[in-house]
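Only a single protein chain was left out; the remaining protein chains are all shown in position.
Presenting chain A:
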Amino acid sequence: MQTDAVRRAWREGVSVVVATSAYGLSFGALSIASGLDLWQTMVLSLVMFSGGSQFAFIGVVAAGGGIAGVASAAMLGLRNALYGMSMRRVVQPRGALLPVAAHVTIDESTAVALAQDEPRAQRTGFWVTGVGIWIGWNLATLAGALLGDLLGDPRQWGLDAAAAAAFVGLLWPRLKARQAVAVAAVSAVLAAALLPVLPAGMPVIVAAVVGVVVGVTNWLGPRHESTLPGPGPRGSGKGQHS
């Protein structure tokens, strides 16, 4: 017997799975356009499995950034550790399920879990969303990569612009507070200004210092902060991107 709350968690999870998996298509196509082959593209989606980190890796490596691509992907993945700390209490995975739970701990599975009201529904939301996106994201990546293989010159199809747009989409839901908007603006200007000066990949890493400094000092931040558990400033499980 499923309660209404559990059924609601299923419904929300499935809708987030469908929306998120769809843009695995764009990842697959962009990865091929960045010079990775089909297997390399699939390993990223199967093993790395974190949208922001995957887009960052292919973007920086395609520009010749090398190890800076690894650093960018890892730094963007740091927030998953924060989600893991919330999800450990919510999901309470044991034994062999623990690494599986960790692997599917991403923006969306965390957000859907935290949007539910009762423990069973939270666990349902987490697993449906996490496992569902892992399957859907990988199928979509494969389809996108096969499509990307047929396209030829990526610039002719505007895929370089699509890569930039993908980062805009990942950034957009995080720009709610004034502090985040200021950090984003300064980081973007700094990264652009450093482009002619630093080797590929490094402007992004240096610009990331802006976020760390503002985060530690809380410049422009609210004086009184809530300590609600959750993925960043967002509370609902809808309309988000990893």
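Descriptive notes on the structure:
The working rule: contacts are C-beta pairs under 8 Å (C-beta built on N, C-alpha and C of every residue); 3 or more make two chains touch, one makes a residue touch a chain; residues count from 1.
FYI, contacts and distances are computed from a predicted model.
Selecting from "Fe-S cluster assembly ATPase SufC", "Susd and RagB outer membrane lipoprotein", "3-oxoadipate CoA-transferase alpha subunit" or "Branched-chain amino acid transporter AzlD", the unshown chain of this assembly corresponds to "Branched-chain amino acid transporter AzlD" (UniProt protein name).
Taking the complete complex into account, A:T105 is the one of A:T105, A:T124 or A:T141 that touches the chain left out. In the full complex, the hidden chain is touched by chain A at residues 19-20, 22-23, 25-26, 35-36, 40, 43-44, 47-50, 52-53, 55-57, 59-61, 63, 66-67, 69-70, 72-89, 93, 98-99, 101-103, 105, 155-172, 174-175, 179-180, 183-185, 187-192, 195-197, 200, 203-204, 207-212, 214-216, 218, 221, 225, 227, 229, 232-233, 239, 241.
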